[in-house]
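The structure follows.
What you see is part of a larger complex, with each chain still in position.
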Amino acid sequence: MPFTKRKTRVAGIGRRTSRTGLIAMYAVLIVAAVVVGFPVLFSFSLSFTPLSDIINGIYIPTSLYLENYVNAFEAQPFAQFIVNSFVVGIVGTALQIVFSMLAAYALVFIPFGGKRIIFLVIMATMMIPAEVLVVTNFQTIRAMGLIDTYAGLILPGVATTFGIFLYRQNMMQIPGELKEASDVAGLSRFQFFIRVVVPMVKNTTVTLAIYFFLVTWNAYLWPLISTTNDTARTVQIGLRTLNSSEGMSDFGMMAAGAVITSIPTLALIFFGQKRLQEGMTKGALK
Amino acid sequence: MAKIVCKDLKKSYDGKTEVLAGINLEIQEGEFFILVGPSGCGKSTLLRIIAGLEGVSAGELIMDGKLANEMLPKDRNLTMVFQSYALYPHLSVRDNILFGLDVKKVAKDEQERRLAEAAELLGLTDYLDRKPRALSGGQRQRVALARSVCSQAPLCLMDEPLSNLDAKLRASMRVEIRRLQQRLGLTVVYVTHDQVEAMTMGDRIAVLSNGRIQQLGTPLELYNHPANEFVATFIGTPQMNMAIAEVQPEGLVLNDDVVVPLSAEDRAKLPAGTRWKVGFRPEQVYPATATSVHQVDVSVVSSEMMGNETLIFFNVGSELFTARWQGQHRVETGAALRVSLDPRYAHFFDVNTGALVRAAEDLDEQGARSTSVVDESLAARMEAAPAAPMA
Amino acid sequence: SGGGDTTTTENGKTVILLWNSMDGSRGDALQKIVDGFNEQSDEFEVQSEYQGSYDESTGSFFNMAGGSGAPAIVQIGEQNLQSMIDSGLVANVSDLIEQTDFDDSDLLEQAVNFYTYDSSMYAMPFNSSCPVVYYNQDVLTEAGVTELPTTFEGLTAAAEQIAAASDVTPVGLFAYGYAMDQMVTNMGGYVVNNENGRKERCTEVAYQDQIKVLFDWVKSLNDAGQLTPFSSEDDAISGFSQRQCAIYIDTSATARQIIDAADFEVSIGFLPVSEGTEAEGIYAGGGALCISAGLSDDVARGVMEFCAYATSADVQATWAGDTGYFPISTGAYETDTLSKIYTEYPQLEVSANQLRNSKVNNITAGPLCSQLPQLRTDLETALESVFNGGDVDAAIETAVNSTNSAIESANAGVA
Amino acid sequence: MALRSKRSLAGAEAAGAAAVAVPPKEAPGGKRSLAGWVYLLPSIAIFAIFVIYPFARTIITSFFATTPAGGLTQFIGLSNFITLFTDPLYTQAIANTLIYVVLTVPLTIVIALLLAVLTAQDLPGMGIFRTIFSATMGISVAAAAVFWNLLFNANSGVLNRIIEFFGGEGVGWLIDQNFALVSVSIISIWMNLGMAYLILLGAIKSIDDSYYESVDIVGGGFWYRLRRVTVPLISPSLFFVLTVTLISAFQSFGLIDMLTQGGPNNATVLLIYRLYRDAFVNFRIGSASAQGVILFIVIFAISYIQNKLTESKVTYQ
């Protein structure tokens, strides 16, 4: 076995595909890419187009028109929102990572009664629609005095079924011998966790970190409900606020807002794409 | 004092089938103890019980004189080389080798010293900063061994530690491990399926099958006095040729087919009874000479020439017999062959129970076939063949 | 702040927390009012916070009520009034008016009418708008329509002329529940029973006859191929601007944007009635300010002071100019600010007049019903089914049943 | 690892078996301990406070009549449930939801699978394609609604302009009741594509080359490879994606709220959207709670059935 990192050469379509096959494949891909990418590119284009043009069906900017962005930033404290989103995203992500990791470790490596039930209950929570929970959670958060705080925004989401599930799948792939070898070497349970399990699930951690960040960044209902003012609000609320509920929307400004809120996440995907795709697979292997 | 004592040790994973059905053995301090047996017979299970990674269902495990059934692995002061290496993929070779030493509060410079020594010994000095994934299978196995060496625990358990090395490397590792064990006075329990390792490395071998120890003894005891048919066919390669033998007026009839003529002297020497299972080792199926008494004529099924030796296959009844001769011999398939099957070299087993009735003769009291290399007659015999110039 | 405790700013002003639902540019306009108030007040400081839609804001208010961080003032939509009253969490504004000697004489009576139940006002009218009919005057002129129609029949006739004269589809509509119950009112019908829920709590809808007139009209247009259904308000606005239709119905709050964006002349007319009936007028929908119950006297005083400021003639005039809502204080109509705007955009005055000309009775008080959002959704659904060729009676029946059952189940909770 | 679970299962069976030869014993120190709970505590606590407790309250509330603010006023038994099931609009919401699930889930997976298959190989340009196809994962519902609204508007939307440019006839994407659910489904597929694509891509890339080489030698074509090799070998990932997509389809509320609000003619009222309206717009909390319970049961049941149906087809390596 060569130990160099090998390229995938035959997966999917086959290495020795005929020329016409290859052309067909690229054609399909390009069409798909245009279809998938179009909404985003189109909005990007709109964000530089004046509203009067848009209403009259002109979607391509004729000049570098930045007014929409200026308007968006003027209409909403986007800078503040972006900071909030980052704080909530990063802290929330970190906590979700830690919580899921600890829980998965217990589920995989520590024998104790009731494990199976616990796991099933955790899985079942995924099926509870979030909409029925927010009102009660709002009251809980309020009782804790956490309205309008980052903590209030973050706390209800720090335990995630998805994270526990993915970590569990990943940890189950850690050979039992590694635990046994450290038993023999005299490591405690926590030492094994820190020294072996945490580094070994690194890929999943990266994956989940990106995923959690995206989810937190894109969350809408809870941030809206659990905040009453702009101090802790996130970009999605800002975007929502741009959208006028009565009368006509300023398409250009909304497109600009949508672009503003999407840029950090798109950048994350752009740079994290590879890690994501590696780590995501882990969840599927039992 | 015995290092490890197993008293009627039983183990079942599912509460139904007993993987170990009552193991009794004592392993002495400083002994190199080998466990062999067919795949799935429970070798790894026994090793893991000794390590404390697996509980016992019944019986006692005594280590250093103390009942150890419930002792935690880390309190047993041992080290283990896992069949699958158990290397930590995120740690460098160096950290893998030193894994756990800090927990045992071994000082940094002492760690470095041991590391240097072990790496040197196992030829890993150049690889210390690599991750296991960048090592070949053989190198990985050596890292696992190095970890064991560094830990310097007095008891070392090894589960097929050389299985993934190529022949050349395996040969040198055999020598190194044995040397190390002797130098440090380690007690080693060693699982293998390799005949050569079993025969050359161990002080004693236990043959496990069906959850029980079939035989326990030195390598040569097992080879020369196999306790039963199972051990006889398990030890030695190519495996021992087995046939049902019956004494008849015309001689010893093998598998109702081949008749080995018997002299009166031969008949007198046969064990009690008239029907046995008999076993001939392939290297004791000789070509018949003009003076051979025990010659039988067989027809060659096939042959394999292997450079330094030739295997010749022929049928005895429904069984395929193998003869193993030194040198290269061109034998045509279907050729008639006259071989000598001397009952002196045969092992006799009870035809029902498979228990040994009588081992082959021609062995000294320790079971070896000759005593000293400076014996002139041996030399004569050994060189006799090639010394005669070819026509 | 509202609820139990009172907070003050660093410079000692009492904080009045205001929850609003003014998104987009309207948020800026509201902030202007708030800033104006704060500037002139030594004692109080209003802090305005956006809480999503009227409905979301109302929900948050329910959850928050009584706790710290709860607002003193919450802006609601007309559809939320009954729920607010039911919750028992809002103050009787009439009482406050009395307590604080608030001068309510200038308030538009049509507006007061809507927010009053059992002779108590439960919210301070603030931002009103109403649906109107928009016309592409160029197309009308080209087709020879000289006068803006005021009846369904007139609209049909105009549509036929347009269809004959140009290739523009005459009428465009989107499912707009608010416009529909306003039209019911305008035709002189109760939207819900018990006189629009004004005599006692409503138990079912009462709009069937008027809605049938409307739907029949829509159906006839649709069958004649003279109707373009739009998917949303935005869709309708751009459709109208791009001459995909010559006539459409929308809120008056959009008028300025539409007039600005269109490269043709835009006219605005009253909502239609059936031929031979007199227009009853409309109710004052839009937003109003609810005041939290149980405020300390101090805060309550501040709240009323803000209300006085926000409903004062000049402020309302500016607000109207900034947003497209029309003023709810009569004085505002006399200000220079407004007349300037009306000179520039005479169309805006038309829409204001529609409200100001309305009669004042229980019909034009408008529906008081906790399930008004559901009622409108059901009407929208019904209209969409007519768009899609569905049977008018069946569509109405479905809507009636759905709304009635919603009202029943909601009433069970407060009974 | 497989052994580990087998062992515990075997242990459980043994406990129930009548004649036990030798009782199996845990490894020393492997005794049941409290340690597991310590590690689980943070997550369990959060789940208990923010999921289980509110859901329990939801279940209780579902048996009550409520004030708009959610106060319980009167125990009415199953009345909330009965009202729902006699409401033709609710039945329609069930039907809509099922159609929506059937439209989105399989298509999301099939499209994601095809794109993943086509881009799994390291050919020039694949990095760009992979980024584009996974990008939708980073788009929030709010942003997606903005993007697609601009495309789908029946009159001003670009899509119809493009169609008309090519001589076709525009479609009332979000307004025509025959198209609205399909249109929303298209957006939903677009949104969910990214994640499904990424998971499947990863899975395909981890398939050993030799499986494909084996087909190369035999000579199977594109579909043969897909059917006989790729799909079965990534079946665990497909299963995972199916489960996640299914659950999220039942819970997709944002798009509906922002694009169609359930219209036209209730064509896009999904269970979750109806729940949202009743809870957050109409303030009929009791009914909304009952809907929450029903939705949970439906998701649970369908996941369960899905699990049973596909279980045998999933092969873990």
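First chain written, first letter: the chains are A, B, C and D, and each begins at residue 1.
Following the convention adopted for this analysis, a contact is a pair of C-beta atoms (placed from the backbone, for glycine too) under 8 Å apart; a residue touches a chain by one contact, two chains touch by 3 or more.
Keep in mind that this is a model prediction, so the values were computed, not measured.
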{"item": "Full complex expressed as chain labels with copy numbers, beyond the one copy shown", "value": "A x1, B x2, C x1, D x1"}
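The rule is short, and it goes like this: only the chains that are shown with their structure count from here on.
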{"item": "Touch-network distance, chain C to chain D, counted in steps", "value": "1"}
{"item": "Pair exhibiting more inter-chain C-beta contacts, A-C or A-D", "value": "A-D"}
{"item": "Length of the line joining the C-alpha centres of chain B and chain C, rounded to whole Å", "value": "94"}
{"item": "Distance from chain D to chain A - Cα centre to Cα centre, in angstrom", "value": "16"}
{"item": "Cα-centroid distance, chain A relative to chain B, in whole angstrom", "value": "57"}
{"item": "Residues of chain C engaged with two or more neighbouring chains", "value": "56, 59, 63, 234, 238, 242"}
{"item": "Chain D, residues touching no fewer than two other chains", "value": "26, 29-30, 70, 156, 279-280, 285"}
{"item": "Chain-to-chain touches, reported pairwise for every pair that qualifies", "value": "A-B, A-C, A-D, B-D, C-D"}
{"item": "Residues of chain D touching chain A in the complex", "value": "1, 3-4, 8, 26, 29-40, 42-47, 49-55, 57-58, 70, 115-123, 125, 128-144, 146-148, 150-151, 156, 158, 161, 190, 193-195, 198-199, 201-207, 209, 212-213, 215-216, 222, 225, 230, 234, 236-241, 244, 247, 250-251, 253-254, 258, 272, 275-276, 279-280, 285, 288-289, 291-292, 295-296, 299-300, 303, 316-317"}
{"item": "Chain A contact footprint on chain B (complex, rising order)", "value": "48, 51-53, 72-74, 76, 78-80, 82, 84-86, 88-91, 99-100, 103-104, 133-137, 151"}
{"item": "Of all residues in chain D, those that touch chain B in their complex", "value": "7, 10-11, 13-14, 17, 20-30"}
